[in-house]
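The complex appears here without one of its protein chains, the remainder shown in place.
Going by the order they are written in, the chains are A, B and C; count residues from 1 in each one.
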Amino acid sequence: MEDVVIRPLEKVELRNPVLIEGLPGVGNVGKLAADYLRDQLPTKPLATIFSKFFPPQVYVSEEGIIRLVSNDLSYWRSPRPGGRDLLVLGGDYQGISPEGQYEITERVLEFCAKLGVREVFTLAGFAQGKVVETPRVLGAATSPARVEAMKKHGVVFSRNDPGGGLIGASGLFLGLGRLYQMEGVCLMGETSGYFVDPRSAEAVLKVLVSTLSLDIDFTALEAKAQEIDRIAHKVQEAEQRTSEGLPSGPSAPREDLGYIG
Amino acid sequence: MEDVVIRPLEKVELRNPVLIEGLPGVGNVGKLAADYLRDQLPTKPLATIFSKFFPPQVYVSEEGIIRLVSNDLSYWRSPRPGGRDLLVLGGDYQGISPEGQYEITERVLEFCAKLGVREVFTLAGFAQGKVVETPRVLGAATSPARVEAMKKHGVVFSRNDPGGGLIGASGLFLGLGRLYQMEGVCLMGETSGYFVDPRSAEAVLKVLVSTLSLDIDFTALEAKAQEIDRIAHKVQEAEQRTSEGLPSGPSAPREDLGYIG
Amino acid sequence: MEDVVIRPLEKVELRNPVLIEGLPGVGNVGKLAADYLRDQLPTKPLATIFSKFFPPQVYVSEEGIIRLVSNDLSYWRSPRPGGRDLLVLGGDYQGISPEGQYEITERVLEFCAKLGVREVFTLAGFAQGKVVETPRVLGAATSPARVEAMKKHGVVFSRNDPGGGLIGASGLFLGLGRLYQMEGVCLMGETSGYFVDPRSAEAVLKVLVSTLSLDIDFTALEAKAQEIDRIAHKVQEAEQRTSEGLPSGPSAPREDLGYIG
Partner (left out) sequence: MEDVVIRPLEKVELRNPVLIEGLPGVGNVGKLAADYLRDQLPTKPLATIFSKFFPPQVYVSEEGIIRLVSNDLSYWRSPRPGGRDLLVLGGDYQGISPEGQYEITERVLEFCAKLGVREVFTLAGFAQGKVVETPRVLGAATSPARVEAMKKHGVVFSRNDPGGGLIGASGLFLGLGRLYQMEGVCLMGETSGYFVDPRSAEAVLKVLVSTLSLDIDFTALEAKAQEIDRIAHKVQEAEQRTSEGLPSGPSAPREDLGYIG
C-alpha cells in the first residue's frame, strides 16, 4: 500500500487556485473554519486522502454506514470573471506521527501543485490558556510582503507569538510549501484551548473572506458560537460558585462573568 | 524482508468466496468466533501471514515446538450446489502499530481480492463496561442495503453505538475493503470487556450462520460460555460479599446475582 | 542507507556450518555464552552488522577510540575431518523496535543461508524471578526429532515454560529461520533475572559443547561465575541483616544463605 493514497473523484481545471487548509487542532478552530467555508460556498468534492499515518479507524454514521478516516479536498469555482478558484482541505485527523505529518503534507502539496496552486492559507487556533473574549487573529507568513498585506486585513503579527513556532499541518503546509514554490499565510485565531471554539473560527474566516473577497453568510457559525458561549458561561458560573462557597442560584453575583464572551 | 509475507500453502479456486475476519480484540469475541467456525466447518489451511508488524515472538507448544506468531487464512468449500465458499482469517495478533494495521489489512485484502472476494464479514466485541446478560449483536455496514438485510437477522443498528467508530482490524477490513470494491458488515457482540466472552462470540456466530445459511453445532461453544459464566458468577459473588461485609458461604444472599447470566 | 548493513571482512567457504546466536538479553546469558565461545574456540571475525535499528550510539574504549554499536559474525573451522564449521553471532544490542528485530534477523539469516547454514542454536536466559542455585537448561525446537535429540544432552522441555513464548532474537532466529529452511534449537539457561549470570551461561554452553562435540575450557567462565556468586552472596547477606535488624558482622547467622549458590 502507498503510504498516502489520494483518490481523485473528478478531473478539474482550476483558475489560479488558492489552497485553504483547516484540519483538527487547537480548539478545532482550523477545522471548524474550513468545514464552514466548504458548506457555505459550497464546494464540490475533488479527492479523498487515505493514509496509514491516520489511525486504523472507521467512523459509523447514525444509519450504521462505515467510512474510513480520511482527509478530503474539495473545490469551488469563483463565479466572478477572472476570480480565483479555491481548494479546501479538511478531514478527520492530522497524521499521527511526525513522519506521517511530513508525508501527508508533501503528497497533498504535490497534488495541489499539479492543479496550479501557488498560494496557501492555513487556518488554526492559538491557545492562550485563558478565556478570550474577542479573539484576535495572529499571523505568520512566508514573506514580508504578505505580512504587510495581511496587516491590512486586521491580522496581528506579534513579536512574541507564536514563540515556539507552529507544530503540525498549519505550519508544515507553509514550510514544505516553499519547497513547491508556494507562498502563504497561517491565520491563527486566539482561543482558550479548553473549548471547541466557533467564535475563533469565525474571526479567522472573516479575515480569509476579506482577503479573498469571498461572500459568506456567518449566521450559522455565529449561532454555534453563541451556543458555546452559553455553555462556557454556565460552566464558569458553576465553577465560580463552587470556589467561592456560594449557593448556586439566581442570587449569585454575576458581575465579573462578563469576560467569558 | 517484505513488510508482510503471505505464504500460500495451496493453490485454490473458490466460488464467490466470502471473507470472515476474527482477530484478537475486545473480549476476544472475534477470535473466538472465527476459531470456532474454523474448527466446526471445518476449514483447510490456505496461507500463513507473517509480518514485522507483529511482535518479534514465537510460541512454544507443550511439546516444545516453536511457531512464529502469524495470522492465517483457511478456506471451506460449500457442499451445496451453487453455495458460496468461505475464507476465514484468524491469528495471534493484530498489527501492533497503526501503520502495521494498515499494511497487513491491505495485503490480506489484495490477496483475497485475487481469490474473488467481494464480500467481508468482520467479527468483533463491543465493550459495554458492565456485565451483559444476553448480548445483542450490533452492526455497521458499507451500504444501506446491507444494513436493512442484517436487521432481518437480528442485528441492531444503534444510532449512538459505536459512537467513536471502530478501531482496528474489524473496521479497517471494511474501510479499506471499499478501495477493493468489497462490501461488508461488521458484527459486534456486546460484552463486558472484562472477560474473554464465548457467549458474545456465540451470539455473533449465530447471526453469521443465519446470514450465510451455514450449519454449525454450537454445543462446544455453549459449554465454554457456561464455564465462563460459572467463573464470572463466583468472582461476582466473592466481590459482593466483600463489599457488603458478609461472611462467605452458602448462606450469603444470591437474589441480585442473576444478572450475570 | 540500507536498514541493515552487513560488511563482510573476509570471503569464506564453510563446511556445513551451524549458526550460534547469543545477543544481550535476560541475565545476559546468551551474550556471555556466545562471547565466551568466540574467545575460547577461538573464532575469526567474518562480518560486521550495522543498522539504523540499533541505538544511534558509539562506544569509546579506554584508549579513547570510538566504535559504532554493531552485531558481528565470526567463524571457526573445525579441525576434525568432516567436522562442522561454526558461525557465532554476538553484539552490543538486539534491534530496538519490533520491526528492527525482524529486519536484522532476516538479513542475518539471508547472509547465513548463502554460507550454507541449515541449523541454528540460539542461546538465552530464562528469568525465574528467584535465585537459581543449579540452573537447568530449558529448550524449544523446530521439530519433535530435535526435541528428543536435545533431551539426551540434558535439556529440559517443560510443558509450561516458556508459557508466553519467546520474545526477541532467540525466538525470532528460529521462527524466521524456518522460512529459510533452517532447523534449530533455543537453549535457555535458568537465571534469576536480577544478575548478569555466567553460571547460567556455563550451563547453556555445556549443553552446546556436548551437542556439537566441541572442546572448550570452562576455567575462566567458572571463575566469573564464582565472582558473581560472591557478590550475590554479599548483597543477600546485607539485605538479610537489614530486614532482620541484625548488626552487620561475622556473628550474623549464615545458615539459610546457602541457597544463593
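The rule is short, and it goes like this: a residue touches a chain if its C-beta (ideal position, glycine included) is under 8 Å from a C-beta of that chain, and two chains touch if they have at least 3 such contacts.
A quick note: this is a predicted structure, and the numbers were derived from the prediction, not measured.
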Query raised in the report: For the unseen chain, which displayed partners does it touch in the full complex?
Result: A, C
Report summary line: Given A:L87, A:C112, A:A127 or A:L174, the residue that touches the chain left out of view is A:L174
Requested in this report: Decide which residue listed in A:E21, A:D72, A:D85 or A:E103 touches the omitted chain of the complex.
Outcome: A:E103
Report task. In the full complex, which bits of subunit A touch the chain not displayed? Write them out. Result -> 95, 98-99, 101-103, 105-107, 139-144, 147, 157, 159, 162, 165-169, 171-172, 174-176, 178-179, 186
Query raised in the report: Can you name the residues of subunit C that touch the chain not displayed here?
Result: 1, 5, 7, 50-60, 62-69, 96
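One rule holds for everything that comes next: only the chains that are shown with their structure count from here on.
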Report summary line: The angle in degrees, nearest 5, through which subunit A must rotate for its Cα atoms to match subunit B is 90
Report summary line: Chain centres from averaged Cα atoms put subunit B and subunit C apart, in whole Å, by 39
Report task. Spell out, as numbers or ranges, the residues of subunit B touching 2 or more other chains. Result -> none
